[in-house]
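I'd like to ask you about the structure that follows.
With one protein chain withheld, the remaining protein chains of the complex are depicted in position.
Per-chain residue numbering starts at 1, and chain names A, B, C, D and E are given in the order in which the chains are listed.
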Amino acid sequence: MVRDYTKHADGSVLVKWGDTWVLCTACVEEKTPPFLKGSGRGWVTAEYAMLPSATGGGRRERDIKKLKLDARSAEIQRLIGRSLRAAVDLSLLGERQITIDCDVLQADGGTRCASITGGMVALETAVRKMLSDGRLAVDPLLRRVAAVSVGICDGVPALDLDYARDSRAEVDMNVVMADDGRFVELQGCAEREPFSGAQLAAMLTLAKNGLRRIFRIAAAATGGEARRPRRPGAASRKRSLRGG
Amino acid sequence: MVRDYTKHADGSVLVKWGDTWVLCTACVEEKTPPFLKGSGRGWVTAEYAMLPSATGGGRRERDIKKLKLDARSAEIQRLIGRSLRAAVDLSLLGERQITIDCDVLQADGGTRCASITGGMVALETAVRKMLSDGRLAVDPLLRRVAAVSVGICDGVPALDLDYARDSRAEVDMNVVMADDGRFVELQGCAEREPFSGAQLAAMLTLAKNGLRRIFRIAAAATGGEARRPRRPGAASRKRSLRGG
Amino acid sequence: MVRDYTKHADGSVLVKWGDTWVLCTACVEEKTPPFLKGSGRGWVTAEYAMLPSATGGGRRERDIKKLKLDARSAEIQRLIGRSLRAAVDLSLLGERQITIDCDVLQADGGTRCASITGGMVALETAVRKMLSDGRLAVDPLLRRVAAVSVGICDGVPALDLDYARDSRAEVDMNVVMADDGRFVELQGCAEREPFSGAQLAAMLTLAKNGLRRIFRIAAAATGGEARRPRRPGAASRKRSLRGG
Amino acid sequence: MVRDYTKHADGSVLVKWGDTWVLCTACVEEKTPPFLKGSGRGWVTAEYAMLPSATGGGRRERDIKKLKLDARSAEIQRLIGRSLRAAVDLSLLGERQITIDCDVLQADGGTRCASITGGMVALETAVRKMLSDGRLAVDPLLRRVAAVSVGICDGVPALDLDYARDSRAEVDMNVVMADDGRFVELQGCAEREPFSGAQLAAMLTLAKNGLRRIFRIAAAATGGEARRPRRPGAASRKRSLRGG
Amino acid sequence: MVRDYTKHADGSVLVKWGDTWVLCTACVEEKTPPFLKGSGRGWVTAEYAMLPSATGGGRRERDIKKLKLDARSAEIQRLIGRSLRAAVDLSLLGERQITIDCDVLQADGGTRCASITGGMVALETAVRKMLSDGRLAVDPLLRRVAAVSVGICDGVPALDLDYARDSRAEVDMNVVMADDGRFVELQGCAEREPFSGAQLAAMLTLAKNGLRRIFRIAAAATGGEARRPRRPGAASRKRSLRGG
Partner (left out) sequence: MVRDYTKHADGSVLVKWGDTWVLCTACVEEKTPPFLKGSGRGWVTAEYAMLPSATGGGRRERDIKKLKLDARSAEIQRLIGRSLRAAVDLSLLGERQITIDCDVLQADGGTRCASITGGMVALETAVRKMLSDGRLAVDPLLRRVAAVSVGICDGVPALDLDYARDSRAEVDMNVVMADDGRFVELQGCAEREPFSGAQLAAMLTLAKNGLRRIFRIAAAATGGEARRPRRPGAASRKRSLRGG
């Protein structure tokens, strides 16, 4: 992870997971989406896109050529947005919007998990900047989140499949987790054969272990220290993470 | 479930789950998407939309007015499509496309699960019609799938939340299952607070029980008899359910 | 006609004319289009769409897939809107917009006439609701309107052609009439051969008789009693029914 | 009417009716729309647009800025297309498409009638050109059509209203007629008050007289002689003028 | 040049350069684009379009059919807008926008230069109108601009190529000049072979001579007298012509 990769965004990081490279940036805007106007609350949203030459198998047409947001991108950016909103107490953000842009420069599997994990680093950078320049008085971050993909390949549960193995996996699962070990989002999908409860359990264990390591790397990227445990107490429990 | 609700589609059913009404139809076209041309394989895809007056809280603008497919609809129709493709051996379908249209006439929570379950009935009806009129020689259906939503509301796991309870739930999870009890798709999302492994287990148990009942109802709707167990043996295991 | 078919709209009716089924709903919004802002006047508009599986001859692509409102739909919804505005004194509506959505679940000819007639019932239901909950003090309805299609088929004038006969008719004419027997809109179109003045007169007589019956049915649907004759006197004569 | 106004189109005419100026061109393309492929039949279609500065009351945004074909234009160009197809035996045209473009340079009421009448001249010019250069062996024109608008203004039926009078008319009616005096299309619309059968009759008489004069002018524009009466006999009666 | 060609625009001119006919109109609107709100400054912008039948080689599809502004048109209208803004002191215009519409009725090479030159006439007409009706107190025009195309054809520099020669030219260059002989915009493009500094100089000399004549014609079109030399002094020098 190369933090502060570009200079104009409020937070930016270039995530390099093997041959998967995602540039994640966070931009703060002093406006809020219409449905929150007057609520005093802020919003975190995400956009995800691939450069035309990011994947193997030939150039992909840009969305604007077809005048349609790619449906897979739409699904992924909703996932990233929901996951990152789970990390923030939106009522402490003020009427601001933070947009996390995840642009895939090169893809080799796992781009949505790299985007969530990198997006969290960019988001945290932007929040710290707002705290240090006085735009925010109280830290609105409730927790860190990160994501990892697991799957079942040739009958064996496996972590972080690259594209070659991922494309012949029987099951593909994305696990978004908070740094206290609880789940934020879980998306499992049988690609070839439905999966049993036992297989699910094996994948979740694998994911948990992988995520522990990722949280350590992300903590290093955002300043070297693990995030102090903010008590997930009464206040935050009552606050909604829910989004649109 | 009112089967054969409309007459022009190859299969159609009006699903009424409480105040959630979804019209699911299946249309067979003798063409295949470009990426399958010449492969001998077929395709199953889904489209999902809400009528403008389907929800409470005021009229929703039609997508065509905004020239954009609603991102939530895009996400849902990809889920429906993936789930239903898991029910079919696409290599036995021939170069045909079956489109499942799920149009929500009235919404009160759980529309995506109603769509998957109703879509399966419409799909099965269309397949039987093709078998009886000779367009298909071998039944391409591998299994039935159905879906149910579970959640955690005020700390208690609960099945099939209506809109009022769903909108204040802490966790929302959609479980798509095959009729042999294995998982096809799992989408869980922390709306207010991350969830633990124990909470996940409780929700999955609840879902399993609910789905057993739903499979009985769906079986009744498509002809009264439970689906004969097609051996999920060597052949089908090797075949891919994977989609785009 | 099944009135109050769905629950979230302010008025709703499922019109079943043979195999033509149209769901008509009326939604009231406390806003007015830009060109009426500050005028104190309201607006009535209509949207018309077909479900993809509504017609025979194969599935129709959704408009949003092509990013274009179907031109035939555009023409029809303008007709519905103009016809229904003729029933309302817009200056008595306040700065409100009532949108009539006409969604064709199944089509077998005559969908635009079914939409106008059903739209009138939905509109009247919504207006009565506003009168009873005090949002309106004075009834803004000037008259009822209804529509019927007539044509010339094999040289013989005929009422209400189904799709099979309609598609080989020589002339196709839609007649929108007020309940006092005067014309609101007239759209006649030579499909195969121009038509003479005598043929026009024969079609109009047929339409008039058909509409008398339809007004009785619509009156029953909206409350059993025929609409009290509101004097089409000085005031209303001066008011404009004109729309955009 | 200034015939052969521009040089690249196969037929072109600048219609000047008072301050309403419409440039009508006909372009022949050696292709046919998909639904006619292999049928041996041709097609006539129309497009209608206004320049941004064509009307009083301020500049109109171009459609491409809003990414939407103006709904009024869509309605009008369908009317023009239907009307002109009524003039042609499409089965004699071969698999060709003739597109009539009607671009309003300046508007002062009656643009749709000017477009139909001018479009007919452009169409006839293009057909004669194809006959003279041998692309067509048999004249496919069945008849000439022309259009005129009538209305009721201050209670009095009147022909050809300019914009100032048209915008306060009670009734607005467009009459498209063949040169044998029969109707091709009839579109009447109550703008302020429904109209009676007697009023309808008065307007139609007025229209008929107006159209007789217009046919003489159009004949002059396309070559000075009135169109020889092609027997509207057995053959043409069986042919369909119907369009999409 | 036919000035005051249409009546609804604030300025209008039909430019006929050989077989290239462009209708240029100027419309003043009492609004300013968002990025100038509150600045007290105005804006001049341009739109350029071709009628479908304007060119040889077959009918061109309208942009709205493809839902995309033609990229060549986008490039040209940006050039026209920049060139005309160079003629105006935007800070003297007030918060107004003047839109120059350039619609090509017929094309035979040089449409962008005809548009700039005609656009200047329409703009000047509109400004004079505002001066005479008191909407403007001070003349905001700094200078006149005009444009001419030069090229190298068969090795010889040539002025004002028609389409036939232009399409086989080796170099194509558009020169926009102010009436004091200085350059406003220069766009040269090697179509077949790069060009040398000597060739550039030859083309610029040719352009300069051609433009001197054009300025005389344009001056005649806007009132017979050459524009009084407004001292291009201290004030105007400091003002920015820059646009978006």
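Observations, loosely collected:
Convention: contacts are C-beta pairs under 8 Å (C-beta built on N, C-alpha and C of every residue); 3 or more make two chains touch, one makes a residue touch a chain.
Remember, predicted model here, so these are calculated numbers, not experimental data.
Hidden chain, full complex: it touches shown chains A, E.
Within the complete assembly, E:R72 is the residue of E:K7, E:K37 or E:R72 that touches the hidden chain. By the touch definition given at the top, chain E reaches the unshown chain through residues 67-69, 71-72, 74-75, 77-78, 82, 86, 143, 167, 173, 177-178, 180, 182-197, 200, 204, 232, 237, 239-242. Contact between chain A and the absent chain runs through residues 6-9, 12, 19, 21, 23, 25, 27, 29, 47, 49, 51-56, 58-59, 62-64, 67-69, 99, 101, 103, 105-107.
We adopt the following convention: only the chains that are shown with their structure count from here on.
The chains in contact with chain B as well as with chain D are C. Chain C has the C-alpha centroid lying closest to the overall centroid of all protein C-alpha atoms shown. Centroid to centroid, with C-alpha atoms defining each point, chain B and chain E lie 58 Å apart. Centroid to centroid, with C-alpha atoms defining each point, chain C and chain D lie 27 Å apart. Per-chain CA centroids place chain A at a distance of 49 Å from chain C. Shared contact sites, meaning residues of chain E that touch two or more other chains, fall at 67-68.
Taken pairwise by the contact criterion, the protein chains link up end to end in a single open path, with no chain closing the loop. Listed by label, the pairs of touching chains are A-B, B-C, C-D, D-E.
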